[in-house]
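Inspection log for the structure reproduced underneath, given as structure tokens.
Removed: one protein chain of the complex. Kept in place: all other protein chains.
In this document, chain identifiers A and B correspond to the written order of the chains, with residue numbering beginning at 1 in each.
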Amino acid sequence: MIPEPFEYHSPQSLEEALRLVTEFGEEGKMMAGGHSLLPMMKLRLASPRHVIDLGRLSELRYIRESDGWIEIGALTTHFQIESSSLLREKCPLLPETAREIGDAQVRNLGTLGGSLAHADPAADWPAAILALDAEIRANSAGGERWIAAQDFFVGLMTTALAPGEILTAVRLPPLPRRAGDTYLKLRQPASGFAVVGVGVRLALNEAAHIERVAIGVTGIGPKAYRAAAVERELLGKPPTARRLAEAAARAADGVQTNSDLFASAEYRKHLASVYVRRALELALERANP
Amino acid sequence: MKIRVKINGVTREDDVEPRLLLVHYLRELAGLTGTHIGCETSICGACTVLMNGAAVKSCTVLAVQADGSEITTIEGLSGRNGQLHPLQQGFWEEHGLQCGYCTPGMILAAHQLLSRNPHPSRAEIRKALEGNLCRCTGYQHIVKAVEWAAEKVRAQAEHA
Partner (left out) sequence: MASCKYDWPAAGQRDAIGKSTDRIDGPAKVSGRAKYTYDINRPGMLFGKMLTCPHAHAKIKSIDVSPALKHPGVKAALVIQDVGSEIQWAGDEIAAVAAVDEATAEDAVRLIRVEYDVLPHLVREENLSKDGDRAKPAGEQKVGDPDKAFADPEAVISEGFYGIPVITHCCLETHGNVVEWRGADSILTHSSTQNVSGIPSQLGAALRAKKINVQDSNIETICQYIGGGFGSKFSIDRWGVVAAELSKQAGGKPVKLMLDRDEDLEVAGARPSYFGHVKVAASKDGTLTAWSSETWGTGGPGPSGVPPVPYILTNIPNIYKKHTSVSTNIGPARAWRAPNHPQACLMTLAALDDLAAKLAMDAMEFLQKNIHLAPSYLVNTYQQELSKAAELSEWSKYWHPRGDKTPGHLKRGLGVSLHTWGGRGHAGSCNVIVRPDGSVTVQSGTQDLGTGTRTVIAVVAASTFGLPVDAIQVEIGDSRYPFDGASGGSTTVGAASAWTRRGSVDALNELFAAVAPSLGVQANQLEARDGRIQVQGNPSKSLSWKDACAKLGAKTIHTVGKNPGPCNLGSVGVGGVQVADVTVDTETGKVKINRLVAVQDCGLIIDKLTAESQVYGGLIMGVCYSLFEEKVMDQTIGRMLNANMEFYKLAGIGDIGGELIVHMMTGPGYDERGVIGLGEPPVISPGAAISNAVANAIGVRVSQLPLTPRRVLAALAKGGIA
């Protein structure tokens, strides 16, 4: 129940944080809301010598529009995203996803950046940002770079962040015209994590055919992924109920599905199709008000 | 490490280990045992307190993270003469408790709800209390207790 001893650092600026991250290297772990790291430390599954608490970096807590993008600071909490009127208007998928994370207490402290950097295979944000074709900003002592969401999730709890890099922001395009997005999830009953979570954004052309579609899926495999096989079946096509169902059947194609106490691999495969289909139907409804 | 925390309106300064959890800080150093411990993994919500007005699970927060913050525990909801806050009154009158172990955390989570949404629907009440488990009551009376309190709080606000 109580972590092993460690040293605690609370940088007041991004520069200070980067310096500490570089200084401690492998012996240091970053903490944002703490709701991924602290449970592991309490069970003594993780025992970093140095904990670098990014929680005081208020400069990384924001939601704004800039240059046609929507940009969200890494330390923005799930609750702030859930209650953002700007996002409700310009990118409904984000507040909808935020609302489904954990519970009200977790949402007050958990952060977008913390969740993405941790890349739990059952976390919700990875699926959402994949569906939004988002980009992730990483800062290091050497500067900053933007990483496409598609390139960000590399493996089980492994991201494209390099040692010494801090995830500082996420940016994404607002919802275009004739488009709809949604996030649907089947919760693991106790933990609230996703047994399956699906984020969809789709846009229609003048002929009401699917012009763009992006489907992010979490909870099914070792990492969140784009259901590319489903997307290929739908692009440029009229979104009939039958086509959606047939395409959704390919939701877990090529994915090594997880198995745990709650859900077997086959059950997850089945759920992936069901939820991809339901999410597509809902996004379509919203694209056609 | 030295920390300075305002708990229920009273500021204290302590020297604590980084690994001291906020829940233990409150229960042992500050002697406020109304905040309870029910699990190890931030699931049950019995440890819920308000930190800078927002409900958090104090078993998953370090005391050092709370440096400079304002904490409200269940003891801080009662008035100076022990008068019950409408939520406390509501849980009592509407029978929203049996063994009472989950009750402080439940009340504080409900407090956050009412401060954000003075007129919550039943569905909104249930959504807001997702992070708090109860083994005894069946939850129905808890929902009623929060409804009762919401009405009382609104009435008090109107009179003020």
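As a working rule, a contact is a pair of C-beta atoms (placed from the backbone, for glycine too) under 8 Å apart; a residue touches a chain by one contact, two chains touch by 3 or more.
These numbers come from a predicted model, not from an experiment.
Trainee: Tell me which of B:Ile7, B:Leu22, B:Ala46 or B:Ile71 is the one touching the absent chain.
Mentor: Hidden-chain contact among the options goes to B:Ala46.
Trainee: Touching the hidden chain in the full complex, which residues of subunit B are there? Just list them.
Mentor: Subunit B touches the chain not shown through residues 17, 19-20, 24, 27-28, 31-41, 43-44, 46, 73-75, 77-78, 82, 84, 87-89, 91-93, 95, 97-104, 107, 126-127, 129-130, 132-143.
Trainee: List the residues of subunit A that touch the chain left out of this view.
Mentor: 1-2, 4-5, 186, 189-191, 261-264, 267, 270-271, 274
One rule holds for everything that comes next: only the chains that are shown with their structure count from here on.
Trainee: What residues on subunit B touch subunit A, complex-wise?
Mentor: For this pair, the touching residues of subunit B are 1, 17-19, 21, 24, 40-43, 45, 48, 51, 54-57, 59-62, 64-65, 67, 109, 112-113, 127-132.
Trainee: Flag every residue of subunit A that touches subunit B in the complex, lowest number first.
Mentor: Residues 1-8, 10, 34-35, 38-39, 41-43, 51, 53, 55, 79, 102-106, 108-109, 190-192.
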